[in-house]
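Structure, as structure tokens:
Of the protein chains in this complex, one is absent; all others appear in place.
Naming follows writing order (A and B), and every chain is counted from residue 1.
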Amino acid sequence: MTTYREALRAGLRDALEHDERTFLMGEDVGRYGGCFAVSLGLLEEFGPDRVRDTPLSESAFVGAGIGAALGGMRPIVEIMTVNFSLLALDQILNNAATLLHMSGGQLNVPLVIRMTTGAGRQLAAQHSHSLEGWYAHIPGLRIVAPATMEDARGMLWTAVQDPDPVLLFEHGTLYNVSGELAPDAGAVDIDHAVIRRPGTDVTLIAYGGTLRTALDAAGELADSGVDAEVLDLRTLRPLDEPAILDSIARTHRLVVVDEGWRSGSLSAEIAARVAEKALYELDAPIERVCTAEVPIPYAQQLEHAALPQQADVVAAARRAVG
Amino acid sequence: MPALGADMTEGTVLEWLVKAGDTVRKGDIVAVVDTDKAAIEVECFTSGTVSAVLVPVGSRVPVGTPLAVLAAGPGMTEVGPTQDERGPAPETVPHVEPGPPAEVRLATPPTRKFAAESGVDLTTVHGSGRDGRVTHADVARAIAARTSLPAGRVRISPYARKLATELGVAVSSLSPTQARRAIHARDVRAAAQRRAERAPVRHSQDAEAMRRAIGALMARAKREIPHYYLSTTIDLHTAVEWLREHNLHVPIPERLLPAALLLKATALAARRAPQLNGHWVDDSFRPADSVHLGTAVALRGGGLLTPVILDAADRSASELMAELRAAVTRARTGALRSTDLTAGTITVTNLGDNGVESVHGVIYPPQVALVGFGAITSRPWAVDGLLGVRPLVTATLSADHRASDGATGARFLSRIAALLQQPEEL
Partner (left out) sequence: MTPPLTRAEAKSALHAALAGFASEAELEQLSPSENLREALELDSMDFLTFVERLSEQLGRRIEEDDYDHLATLDSAADFLGEAHR
């Protein structure tokens, strides 16, 4: 058994071992071992040149990462939470995502940025939001969200090899989750969505932190005779549209589970694409299960009420199935 | 002329059971149509009065041709609405095709004005007045009918509407499972199923016409479908032993034949291989939601029919055995249902009884795969490094290369073989 945290660390170790050009930097990633202990022990193993603590200035160290990438390195930058990444949004959007285009293809930015996303740990409104949907809006970035042990272990190495910037979103509630991981687990593709549970009656689309919610809901639905298919998006940009449409063609019903807010969200994008490309496959209105449109509350019961829960997914699927 | 099979392009009226002036109710058998493969009874989809029979007995017309004109009329009120009708049905013809333009109706100017203001098309209103004149009351009735059943504004899901078109089910004949809800795909399927169950075949066909129909269909299959063929030999030792043991302990009518296990394994494997289970329509593959297993049945006088076992993957081996016996009986007594002609998603042919080793069959359009089983024979076979004598069967797959590739087919056959190693699970 291994934890999601350990799987991520194994991925980092892989990258540091296999490519001289990689290094990890971020707030407290070295001596403290990372705010969520993902990089614990890597400083001792790889030394201060490869695992670097940075000042508390997201804009500066993400900018430094972009510079290093332009200079031929393969930097992996950790930002503590997605909320703090907003301080580096100018670097991410105006530099990392645009330089290839603005240089006429001369300057690519092989940068990987890892960050924690999501709520559920009583960390209140400044540490709990799910803004990966925002980043998925931006051309020039690839957005991935590992939800399983295999993906936590294998997505990083593939991302490091990508010639362009990749943002990797780790849901905060997953770090302590444990599961089986094959000893020979390695790199995985970051292009395709995967069906985590095949089914025939309704498609539940989820990713990252909501995958478990969707799978549990599918289990509960199965008890009452509803055979739900669960699709893990894995890559939020570019979306694996064929996988989504294929599933709809089988089940004819859709529930999108997204921890982002509903308005202008990734779930809205998916719903729109299905309406554009697969309207005549739909046997019921599309359902969405999203976070309540409030800043994430601190109080446990309020936080719970604000987030997509298994019961909400089950209820939405039942409405869709009718 | 309804489409009573995906390959049917025209049909011949064999018999009219109604004539102009007759009152008919929804569900009544009004005509018998010859599809070349079988004679099928055509049901009336709405109640009313036959105002004209358009296609005489013996005429061969393309699918979609109006066969007769029905008018909502005095007959309607005499028979009274049936339970599932929510209002008088508009003038229509059997099946979903639009009727021919009706003659211009007589009406007084105030009635015309009333109709125009209310957006009522006078040609769709039955005139109850003198000489068929449309009265103010007729228009008012038309408005009331429109309110209770908004034609063309039915709440129906986009998929259900598409399915209804494909299955030839009139949207106006559908009602949702629960009041105040939209019509979903299941309502369409249920309607198609009800229609199929109510329309048994009445007349068996002469051998020559059937020969021609089989010839046309198989020629089309060979012309249009790029077949690829795979075969594998399956050790049925475990399955045969299990059957023997099972059959020792059940009453004789409940005995299972190997065919039941072969069908079950095929159905289960087909469910896991969506690329092999469905229809090729309009240059694209449409996977089916369930496995409806066609079973090729040879007729005693020659010829071939493929009755269908619906939802075969969801049935136990015993249920399949019973279904198979029923299907063979249906085929041989000429009592096929409409679903037997249209619903199959994959077909199995079993020539084992004739002693042949294997059969490389021709796919039944618009399906995309056909599975063949030869005779179960005892042969030398290597087991755990030693030569033993085992009951073996050769399973073959003919598949449509447009819908699937060899690897898919190979996995499918291997799955059948694997499933047959655990007969108790079937």
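The rule we apply is simple: contacts are C-beta pairs under 8 Å (C-beta built on N, C-alpha and C of every residue); 3 or more make two chains touch, one makes a residue touch a chain.
Values in this document were obtained by computation on a predicted structure and should not be read as measured data.
Enquirer: Out of all the chains shown, which come into contact with the hidden one?
Expert: B
Enquirer: Among B:325, B:379 or B:402, choose the residue that contacts the chain missing from this document, as touch is defined above.
Expert: Here the residue in touch with the unshown chain is B:325.
Enquirer: Can you say which of B:353, B:405 or B:424 touches the chain missing from this structure?
Expert: Result: among the candidates, B:353 touches the missing chain.
Enquirer: Looking at B:247, B:318, B:377 or B:421, which residue reaches the missing chain?
Expert: Going through B:247, B:318, B:377 or B:421 one by one, B:247 is the residue touching the chain not shown.
Enquirer: Please output the residues of subunit B touching the missing chain, sorted low to high.
Expert: 244, 247-248, 252-253, 255, 257-259, 298, 300, 324-325, 328, 352-353
Note that in this section only the chains that are shown with their structure count from here on.
Enquirer: Can you compute the centre-to-centre distance for subunit A and subunit B, using the mean CA position of each chain? Integer Å is fine.
Expert: About 46 Å, centre to centre.
Enquirer: Quick check on the complex: what are the subunit A residues that touch subunit B?
Expert: 200, 249-250, 252, 279-284, 322
Enquirer: Given the complex with subunit A, which residues does subunit B contribute to the contact?
Expert: Residues of subunit B touching subunit A: 157-162, 177, 181-182, 184-185, 274, 287, 289.
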